[in-house]
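Missing here: one protein chain of the complex. Every other protein chain is in place.
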Amino acid sequence: MDKFGVANSQKFDVYASRLMPREEFFTSGHRSCQGCGEALAVRWVCKAIGKDAVIAHATGCMEIVSSGFPQTAWKHPWIHVAFENTSAVAAGIETAYRILHRKGKLAHLPKVVAMGGDGGTSDIGLQSLSGAMERGHNFTYVCWDNEAYMNTGIQRSSSTPYGAMTTTSPPGRLSIGQHTWKKNMVAIAVAHGIPYVATANPSYPFDLYFKVKKALETPGPAYIHVLSVCPTGWRSATDLTVRLGRLAVESAVFPLYEVVNGRYRLTIEIPKIRPVKDYLKPQGRFRHLREPEVNFIQQQVLERYDLLLKKCEAPYPEFPSLAPLEEGE
Amino acid sequence: MLEIRFHGRGGQGAVTSVELLAVAAIEEGKFAQGFPSFGPERRGAPVLAFLRIDDHHIRLRCKIANPDVVLILDPSLIRIQNPAADLKPEGVIVLNTNKSIADTRREFGFKHRLAVVDANQIARQVLGVPITNTTMLGALIRATGAVKVDSMTQPLKERFGPMAVKNITALQTAFEKTVVGEAKS
Amino acid sequence: MGHRAGMEVSIAVSHAVQLARAEAIAAYPITPQTHIVEHLSSMVANGDLEAEFVNVESEHSALSCCIGMSAAGARTYTATSSQGLALMHEILFIASALRLPIVMTVANRALSGPLSIWNDHSDIMAAKDIGWIQIFVENGQEAFDHTVMAFKIAENSKVLMPTIINMDGFILTHVVEAMNMVDQDLVDKFLPPYLPRHTLDPKYPVTMGAFAMPEIFAEVKMNHQVALMNSYERIIKVWEEWGKLTGRQYHPVERYKANDAKILLLTMGCLGEVAEIAVDELQAAGEPVGLIKLRLWRPFPFAELRDALRNAELVIVCDRAVSPGGAAPPVLAEVRSALYPLSQRPETLGYIIGLGGRDVSPVSFKEIVALARDESAQGPKQEYHLYGVRG
């Protein structure tokens, strides 16, 4: 149990929800699919963000379902510009707030949050994200990872997991479906030497909630990678969304951890790792996989999880802390 | 209108010279236009820089095809191209060399009016480095009267700050030491 | 009121941005825009300009960052060129659709390929339909003046439109010349602080950049089109106000010795002054040749242009970009289109000049006039010509 009394529990404390803010910042009337894990994630992230913030959003599912003119599901000041540039837009907002504050035109600095899907983050948006992280803007980036281009009809992205069927990585006589391993965006973010990086998942809403809070309070760039179950693209039952998110963690396919100043730490321990087939089986996108492929995935997942544990146990961080410099005379 | 073309190598400061001279002419109340040969110049490669000075607003935006003056910062450039090839017949060549007018004419066959100065030596003595761009401005002013020597002081100060004094000295020294030979028919 | 000074035009532009008290700048270096942003970043580093300068990782991000800056309420500036403008392309449309008054200098340069860092107008002509106000300048003075004025135009509450100042790369950006600077006091009186009509403010949350279903997209476009056309009057007013303050009056269509000229050359950008020299020489030789210079490119000044051209017999449009396989190069296409409704209209011939930094001298314009007269007498041989191409 961590300090919030929830994180180690597989099912969160049943009454804890009463402690969470009631106010909704992502309102009903949005047009996401039934059982959308991403909408659930947005709902909780927006609660964690609170009132005093502005959101820049990339083109993608969440943008389309939430902002059809003349209606908006967002209660935050919100801007959508294009697909690949959300981090640059957020960087501009953050910069403008800073100079306007310095010139006395703005009383205080609202939090700046950028959001985008896995395509808008790990593919087309990677450059602007990298630039914004490298320049050290004080913003939080949240990636909604539903593991493919769902908005355009389920095409593969670099975040699509090995073996998954999408419309552009179809299994066939010569292919098992997606034949590359999911890009490790978290490691890429960590490699920028930014102070806060985390994975999260709305099946663990409190873990997600407090990670967002932490990210917002961290000066400088923060990155949160949120696995967002997509019943439409994953070909799973709509009611299984939260369960699948939990299975992703319990099978170590998507462990929940954070990297604070380069130090890795699991936020949700996995006492007994479940077989990956428990996670794969309810998803139609893996239906075509045969035993050897499942075994390969199993072996890869365990090896990668093992490497993650080693990083968590490492006696040194991934990069030296910049703290002494900031404290310097 | 006076049209001047500088010949130098990337890093020798031909473009800086042109800018300084343009600013000086403008501060005298004239109109001027200074610009480099546009492009990706690299250290050591031959470069050109252009200068127009006139009493009226200058409307031309093309290269200088037939200059009134060519100024050669580095005599080794003459072996690559003949800077005097398209010089106007009444034009003048301003050359950085330790040779005399007669020797220079003999070596390169120049018929134009010719001004020579050993700018390398002056620059070494005064500036401590063989960078001759500001030094050669003294020779140019001597040969053409394009601007007054004093007009160079302010632009040099703005450009070089504390280093300006030495550059001004180098320029004045060159102005005094420059030898001008009239054109040969 | 001001002082006369000699400096590189790029530096003068950066001073104009400084005098306008720009607050937020995001830029990526590209030849020949670099000197502008170098000087701005050093002004920011030295505290001579109270602004934030963001060195973004691409032009795409430069304009995206500017959108964020402007949406958050800061007076925003950027500069680019050629490939950089092309990389921004997608975002250019969004900046104007969001009605954010970003001011941008485009140091006009050819588009690859082959790679060319030199001047022509193919970059901006590929971006003519982006919904921005677009102005062309002829010399350093104009580049300086129009940079200051652009902020006032763009930020006018009835305009709120991003604005591009087009200045020719190298042959304008990299030239040291004489200009009349203006004092900070004058600019402060002329240009009040930017009061954004709406910003990203948690106290008054708004949604910017909602998507539009087919039922409403055309209405949104119409709204933008009307606003851009209506900006014309405000542009003229701002130019008039500047004219009164400085004695330098600008017009959307500039006429040079064009009265009673049967033949008119038409140019945009700084080759206009080179053409003036050709016109002087031709008129001295008794030839009825004048010059029209198109300054305001967007919104297109239909009425003034028709007025300026209607009495001529022959208009020779000098484009600086190619429209491969197209009906005409961009300026010729628009000029012809603007003239078409007139019952009596001059013949229009097109010559494409100065591509990729090719030198254009007064002699070139004289040759073009001679070629066009022949062509006009014998009937056009082809739709338009690439002047001076060998072979």
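First chain written, first letter: the chains are A, B and C, and each begins at residue 1.
Keep in mind that, in the parts below, a residue touches a chain if its C-beta (ideal position, glycine included) is under 8 Å from a C-beta of that chain, and two chains touch if they have at least 3 such contacts.
Note that contacts and distances are computed from a predicted model.
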Answering from "Branched-chain amino acid ABC transporter permease", "CobQ/CobB/MinD/ParA nucleotide binding domain-containing protein", "Na(+)/H(+) antiporter subunit B" or "Pyruvate ferredoxin/flavodoxin oxidoreductase, delta subunit": the UniProt protein name of the missing subunit is "Pyruvate ferredoxin/flavodoxin oxidoreductase, delta subunit"
Taking the complete complex into account, which shown chains does the hidden chain touch? A, C
Can you tell me which of A:Ile49, A:Ala73, A:Val113 or A:Leu308 touches the chain that was removed from the display? A:Ala73
Which one touches the absent chain: C:Leu115, C:Met222 or C:Ala327? C:Met222
Out of C:Met7, C:Ala210, C:Val238 or C:Leu282, which touches the unshown chain? C:Ala210
Looking at the full complex, which residue from A:Cys36, A:Leu100 or A:Ile297 touches the chain that isn't shown here? A:Cys36
Touch list for subunit C against the chain that is not drawn: 97-100, 160, 197-198, 205-210, 212-213, 215-216, 218-220, 222-223, 226-227
Name, in rising order, the residues on subunit A that touch the hidden chain in the full complex. 11-12, 14-15, 17-18, 20, 24, 27-32, 34-40, 43, 66-67, 69-76, 202, 205, 231, 237-243
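Rule of thumb we're sticking to: only the chains that are shown with their structure count from here on.
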Between subunit B and subunit C, what is the gap in Å from one C-alpha centre to the other? 35
How far is the middle of subunit A from the middle of subunit B, if each middle is the mean of its Cα atoms, in Å? 63
Contact residues on subunit A for subunit C in the complex? 51-54, 56, 63-64, 67-72, 74-82, 84-85, 87-100, 102-103, 105-106, 110, 127-128, 130-131, 134-135
Within the complex, which stretch of subunit C touches subunit A? 23-24, 26, 50-52, 54-58, 60-62, 64-74, 76, 90-91, 94, 98, 199-202, 204-213, 216, 220
For the complex, which residues does subunit C have touching subunit B? 4-8, 31-32, 117-119, 139, 168-172, 174-178, 270-271, 273-274, 276-277, 357, 359-362
